[in-house]
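== chain A ==
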Amino acid sequence: MRPVADVLIVLALALVAASSTAAVLARDPVRQSTVLALLGLSLALLFAVLQAPDVALSQLAVGSALTPLMLLLSVRKVRRKGKEGGSHRNAGNRTGSTDQEGRR
Partner candidate 1 sequence: MSGAVKPSGAAAKAAEPAVWWAVLTGLWLVLVSSLDTLEFLVGAAAALLGAFAARAARRAAAGDGNRGRPR
Partner candidate 2 sequence: MNGWLSAAALLLLVGFAPTVWGAASGPVRRRVMAQNLATLAGCLVLLLLAQGYARPSYVDLALVLAVLGPAGTLVYARLLADELAERPARDPVARALGRAMTPLAAVCVPLVVLPLCVATGPGRAMVKLLAIGALLIGGNIVSTRALSARHATGHTPRGTGHTPQATGPERHTTGGQSGAAGG
């Protein structure tokens, strides 16, 4: 059992190293968010093979749905803000606007 358990630890550790490096290298928050989900999952697996199921459970609970949700909501707000600011600078007439009572 011992060698297999060690192999598992090494494997999980390598996965954490790989996914965290990828998370650092990803610059776009949207793309980073999927890598972060994988990083969370790898960390949970690492904690599980290190016999720390409580920590693994925390990581799973927070990392699998909550973190992506908060991250993507923030991205959406920031993008919207940028878009609004941009459209404002361009005198506000966006081309694709399909308002029912045509603006201006």
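Here is how the candidates were picked: all candidates are chains of the complex that A comes from, given by their letters.
In this section, a residue touches a chain if its C-beta (ideal position, glycine included) is under 8 Å from a C-beta of that chain, and two chains touch if they have at least 3 such contacts; residues count from 1.
If you're wondering where the values come from, they're calculated on a predicted model, not measured in any experiment.
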By the touch definition at the top, chain A has one partner among 1 or 2 in this complex. Which number? 2
For chain A, which residues are in contact with candidate 2 within the complex? 1, 4-5, 7-8, 11-12, 15, 18-19, 22-23, 25-26, 30-31, 33-35, 37-38, 41-42, 44-45, 48-49, 51, 53, 56-57, 60-61, 64-65, 68-69, 72-73, 75-76, 98-100
